[in-house]
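One structure, pasted below without further comment.
Every protein chain but one is kept in place in this view of the complex.
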Amino acid sequence: MNAREARPGDLGISASRHAGREAKRELPGDVDVWVFVIGEMVVFAAYFAAYVVDRGRNQELFLQSQQLLSPGLGVVNTLVLLTSSLFVALSVRATRTADARTASQCLALGGACGAAFALIKSFEWYSKLRVGLTISTNAFFMHYYMMTGVHFFHVVLGLVLLTILWREIHHTDAPRAWVIESGACYWHAIDLLWIVIFALLYLMR
Amino acid sequence: MPSVSRGRLTGVWALLSIMTIASWWTGSRSDGHAYALVTGGVLLFALIKSRLVIRYFMEVRFAPRWLRLTCDAWLITVFAMIFALYLGRP
Partner (left out) sequence: MTRTATVAARPATDGRRLRPKLDQWICWWSIPIFYNLFGLIFVYFTKIMPPPSPGLTQDEIVAFIRTNATNLQIGFVLLALTLGLASLSSGIIVVQMRRMSSARVLAYAYLAVLAVAALPGCLFCGFMFVLAAFRPDRDPRILVLLYDMGLLSFVGSLGCFVIQYLVFAIAIVLDKRAIFPKWLGYMSIWGLVTELVALPSWIFRGGPYAWNGAISFWLGTAIFVVWEVCLVVSLYGAVKRQPLDEILA
């Protein structure tokens, strides 16, 4: 076991833990959930590819259609989802230190942010639909609704999972860390995928 | 399982938020014709943000090597693919 001194660049980990880290690298959550998450990431990559390929064929159309989106809402949503991820990560941390109160509070806040994301997204869709921009308007909006739609489904699934996690912390005497970690991992993956979707749909020129 | 400290997690979040705003700003610099540059910038921000989320939120930083490599491979493949498809347009 290497006993190294903590360097200033280390992320606030105590020296003893740092030394221990080199000896045992643990998988956050469990392997099965990672298989799931990586699979989802690969599948979303296919959606991204389809989008960029279509974009290449219809550059002008995509550029013009992008002007009809509300990047402000996109930014707000991104920030909201990032915040929810922070809370979920804090919750995982609190679970490990057996701080059930903080853990469940952070989970609730994370879930609230997630719900806010869903609401803002619904409002965004509604405002687009109201001016007649539907999924069959053009190729860009097809991708827009499909990518944000599939992502939305994952957010809803994630909210269900967060609720299950919250119950795990609240209603059991010894919440299992790997359960919280697994659910958190999935939630962060959703955040990660949104980061890419945001760049592709709202910002990319 | 070592945890990233609260302070650092919040720091990462702040960095992610700043980069979100920065990439928004970059994306709106598109009145010229330097589309490739703008897109490159936007994608670079997205790549860095994604890696931060993977490493610090998903705690892949502390994960076994196969997972770290897989996640990095996904990042490189996806972003390279996006940029290549973007540049290779007819």
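Order of writing sets the labels: A and B. Residues in every chain begin at 1.
We adopt the following convention: a contact is a pair of C-beta atoms (placed from the backbone, for glycine too) under 8 Å apart; a residue touches a chain by one contact, two chains touch by 3 or more.
Here the structure is a predicted model, which is why all the values come from computation and not from measurement.
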Option from A:L63, A:A100, A:A115 or A:M142 whose C-beta touches the chain left out: A:M142
Residue among A:A46, A:V131 or A:A174 that touches the chain left out of view: A:A46
Residue touching the undisplayed chain, where the options are A:V76, A:A100, A:V150 or A:A177: A:V150
Contact set of chain A toward the excluded chain (per top definition): 30-33, 35-36, 39-40, 43, 46-47, 50, 53-54, 135-136, 139, 142, 146, 150, 153-154, 157
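In the analysis below, only the chains that are shown with their structure count from here on.
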Residues of chain B defined as touching chain A within the complex: 1-10, 12-13, 16-17, 20-21, 23-24, 26-28, 30, 35, 38-39, 42-43, 45-46, 49-50, 53-54, 56-65, 67, 70-71, 74, 77-78, 81-82, 85-86, 88-90
Footprint of chain B on chain A - complex, ascending: 11-13, 17-18, 20-21, 25-28, 34, 38, 41-42, 45, 48-49, 52-53, 55-57, 59, 71, 74-75, 78-79, 82-83, 85-86, 88-90, 92-93, 96-97, 177, 181, 184-185, 188-189, 191-192, 195-196, 198-200, 202-205
